[in-house]
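Omission of a single protein chain aside, the complex is shown with its protein chains in their original locations.
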Amino acid sequence: MATNRLCIEFEKTGLRSIIGPNGAGKTTFINIITGRIPASSGKVHFQGAEITNKPTHELVKLGICRTFQITSIFNNLTVFENVRIAKQANSGGSLRIFSTKKSLKKVACDTWVILERLGLKDLAGLPAKNMSYGDQRILEVAIALAGDPEILFLDEPTAGMSPAETKHISDLIKGLSKEISIVLVEHDMDMVMRISDKITVLHYGSIIAEGAPEEIRTNQLVREAYLGKDT
Amino acid sequence: MKKLLVVTISMFSMFFAVLMVVAQPAAAVEPVKIGVLVPLTGIVAQGGLEMKYGIEMAAEEKGKVLGRPIELLVEDTQIKPPIAVTKAEKLVYKDGCIALIGVFSSGVGLAIAANIDKLNVPFLTTHVMTTEFYNLHPLVFRSGQLANDQTAVGNVKGILSQPELKNRTYYVIVHDYAWGHDGGERFIALAKQNGIKIYNESYDKAPTSTKDWSSYISKIKASGADGVYMVLITNVIPVFAKQAADFGLQAKGVKFVSGAAPGPVELEAGGEACYGIFSASDWSWDVNNPISDKWEKAFFAKYKTIPSDAAVHSYVGAMNLFNAIDKAGSTDPKAIAAALKGISFEGPYGTVRISAKDNCMRNDAVWTETVAAPENPFGAKVSMKVLKTFKAAELGPPE
Amino acid sequence: MSGIATAVDITLNSLVLGGVFLIVAVGLNIIYGLSRVMNLAHGSLYAIGAYTGYTIVSLGVNFFVALLLAPIIVGIIGLIIERIVIAPMRKRSMIYTLILTYGLMFFLDGLIKYVWGNEPRFVAIPAFMRETISIFGTHYPVFRLTTLVTTAAVMIGLMLFLNKTRIGMILKAASTIPEMVSCLGFNMNYIHIGAFILGCALAGVAGIVAGPLTTIDPLMGHEMLISSFVVIVIGGLGSLRGAVFAALLIGLVQTLAEFFITDLAMVIVYMMMAVILAFMPRGLFGEGKFE
Partner (left out) sequence: MSGSPSMPDSHTSLSPLKLIGLVVLFIALALLPFVWGNRFYISLITEIMIYGLLAMSLDVLLGYTGLLSFMHNAYLGIGAYVVGLFLIHVSPTSLWLACLVGVVFTGLVALPVGWIQVRTGGLAFALLTLAFGMMFYTIVWKWYGLTGGDDGLMGVPSPDIQLFGWSVGNTGNPAHMYLLTLFVVAIALILTRRIISSPFGAVLEAIRENEERAAFVGINVRRYKLFGWMLACVLAGTAGALYILCKGYIGPVTMSAFAGAGVLMMVLLGGLGTLWGPIVGAGIFIYIQDYISTMTEHWEIFLGIVVIFLVLFMPTGFVGLGNFFKRLRKD
């Protein structure tokens, strides 16, 4: 049982982090919410409506977007196209088979705004596969952002990033958490402690602690989960 | 660097291939070009090869037509109708052939005939049995294997002439395409008229790609029929016979009558399992007359393979065509067609006359049984022994 | 001939046909299961097995010795193919591997025609196998019964190899979780080569076993390839039980279709294949999915 009788509430805005030792069920949990794995039991509600086991693209239309632990982007498309396609899928126009991509003026403008915000503007013409690993992680966040998310799940965004990139991405996430709700699955403890509004600790598929960073740092149960019981 | 090297090689090979095609040897006197369409790949490649040999022998023997040398241009139809049509277009438009000859299967013959107005050349088939060729088109002729109706008449008469075959119940199995259906239906109709018992009037239809005949043979065993009438493509006959022998049909005394003349080379592969197959066909090397014996020796000397009816049909057909071109005195398709009507040639199996009424040949035929071959110069183990001969008029169709 | 005799005939015929399908399909399954290579040239290797068997027997070697020699030769051919053509495709996408093995099929079919020509060939089976024995009133060729025995022997041998020998277990494990096996220190390269050779050898065995049953001609590989696809799809990927069930089922349907001349029987088989592919990706018993 990856997750059992797990109940979490997310606020409209703010940055919630989910931490826990490897195999605690963090990724499985957000996979269920985002429709990547069908939920065997339990319910998922979003803004009052029940959305359990809805197909992925409908969830995204509702505003539930995510990034993946293993970077998942459109390799052979340019950076600009990666974000533009996400924007187009979100704001409509995909069924227009005779007009050109340029004709979707608003989609193009919004794309430039997102690229600007994430500092990817000068890489716009580059095929995504030629970018550095760190930039690809940032591009994936940009793609997720292009879906106008209400709630954004980030699965270990800083994994494999340089300290400078980690700093840049954590500031960005902090800024975003003011407008929308962000759920961060992360191992980088000091980053989590620094920027999270609230932290939930998962262990063997169930919640063992939930609260502000300070409470979690001093919580005995959390220390045992990580460091193991000292006999 | 590796990629660059590889790319230059591929460019060079393409260039070389184009060069080879374009550099056509210039001939001194403009030869008369005849297009030969035979299957050189696929399951009937052996028959196609023998047809090519027969036509080459005729060209060699005839030497000149309209005072000009004969040039044969051979193309492989792969017995696929669309490819045969493209090859026919190549022979007529690109190579400038003034006539087409050959073709092994009905499907291919009918596909080319459907395009004959566009091609606008006389088209003489030498191994097509479908009855749809009677009066099909003013430019389309047949001078080769007995048609389905003639074979059915020959087989029924042959069965009636053999006491041990007459009162058997025949199980009919055919290859599942137009030629097979036509052959099966005609035999069943004629057999019923003459009181020959048929076990399954809705005859069995087996796909041409069938390799494992066990379930069909089991059905024959289950039916208790002591005779089998098979309308199968030439090279499948020994396969069917061999698998039937495996199941002990021959041992139980079942006799086989074939709606298509088995090819001698194919029979060799089947060995003793192929003994005891009766069939009406134009010719087998067991026919002894001066022309036939002379032709057989010349054929064996040149090609070192057992002379077959596919080769002799094409030889006679080619001679008819060459004589018709000479008679017409020009390469105009209408003139050659007019000359072909009613033309006849004294060949190894007697006079072969192309009927002026329906553009298809009339000739004598033989009723043969496959037996262990007597002493013969060709080293053949299996031979088609002649039991009875038919006059052309007997087989019809009336003119 | 009584109804029982016909029933015996049909069952034996479908068992023989199903047996050949089984060996070819299992070979294809092993190669795909272990190295994710769907080898479209598998049918041609089956044909090469039949032709090699024919040549060995025509050189006077005893049929049963040929039964061992042919798979070894086809296995060696498999090794050569793997080293030259398949190995560089390791990292490439599945679509290119498919197209490559398709080109390989063209090449091998052309080679068969070049070496052995076009006419059908017959394997000279030993004299004692040519008789027929009567079972429940039907004369059934002894040779076809020996084919059943050979098929059973090959399958049991394979089962023992996979479950009892060390290499076998490694191969079986690698087909489920390749990463884990490589973490345990086994060189995945050898496993891929081993799987490919084993798969080709099985195609070779099926070839020489089926040779005397049907005609040996250059096109025998094409139909067998499509039938073996049907078997591994319906049986399910990586499952021996599934392959056995599916092979016998297809053998029965094809035999009955030919016996009762229902024209559209094969259409039903393809429809079943389509339904399983679309709605039951694991097939009837399979573990793995067709990615």
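Order of writing sets the labels: A, B and C. Residues in every chain begin at 1.
Convention: contacts are C-beta pairs under 8 Å (C-beta built on N, C-alpha and C of every residue); 3 or more make two chains touch, one makes a residue touch a chain.
Note that the coordinates shown come from a computational prediction; the quantities given were computed from them, not determined experimentally.
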(request) Would you list the chains present here that the left-out chain is in contact with? (result) A, B, C
(message) So one chain is hidden, and I want to know which residue out of C:M155, C:I170, C:I191 or C:M266 touches that hidden chain in the complete assembly.
(response) C:M266
(message) If I consider the whole complex, including the chain that's not displayed, which of B:T169, B:T208 or B:S223 touches that chain?
(response) B:T208
(message) So one chain is hidden, and I want to know which residue out of C:L17, C:I30, C:L108 or C:M224 touches that hidden chain in the complete assembly.
(response) C:L108
(request) With the full complex in mind, choose from C:A70, C:L100, C:L162 or C:V181 the residue touching the hidden chain. (result) C:L100
(request) With the full complex in mind, choose from B:S106, B:Q145 or B:S308 the residue touching the hidden chain. (result) B:S106
(message) I need the residue numbers on chain B that touch the omitted chain, in ascending order.
(response) 2-4, 6-7, 10, 17, 20-21, 40-41, 75-76, 78, 80-82, 85-87, 89-90, 92-94, 106-107, 110-111, 114-115, 117-118, 176-178, 181, 207-208
(request) Kindly note down the residues of chain A that lie in touch with the hidden chain. (result) 34, 55-57, 60-61, 65-66, 68, 72-78, 80-81, 84-86, 88-90, 93-102, 104-105, 108-109, 112-113, 116, 124-125, 127, 143, 146-147
(message) Could you pull out which residues of chain C are in touch with the chain that's been left out?
(response) 38, 85, 88-89, 92, 94-96, 98-100, 102-111, 113-114, 222, 226, 229-230, 233, 263-264, 266-267, 270-271, 273-274, 277-279, 281, 289-291
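Just so it is clear, only the chains that are shown with their structure count from here on.
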(request) Return the chains common to the contact lists of chain A and chain B. (result) none
(request) Quick one: point me to the chain whose Cα centre is farthest from that of chain B. (result) A
(message) So, comparing each chain's Cα centre against the centre of all protein Cα atoms, which one is closest?
(response) C
(request) Express in whole angstrom the distance between the two chain centres, defined as the mean CA positions of chain A and chain C. (result) 48
(request) Take the average of all CA coordinates in chain B, do the same for chain C, and state the distance between these two points in whole angstrom. (result) 36
(request) Return the residues of chain A touching two or more other chains; collapse runs of consecutive numbers into ranges. (result) none
(request) For chain C, write out the residues touching at least two other chains, lowest number first. (result) none
(request) Could you please specify the touching residues of chain C with respect to chain B in the complex? (result) 1, 5-6, 9-10, 13, 16-17, 113, 117-122, 130, 132, 138-141, 143-144, 213-215, 217, 219-220, 223, 254-256, 258-259, 261, 263
(request) Name, in rising order, each residue of chain B that touches chain C in their complex. (result) 41-43, 45-46, 204-206, 209-212, 214-216, 218-219, 221-222, 224, 235-236, 238-239, 242, 246-248, 251-252, 265-266, 269-271
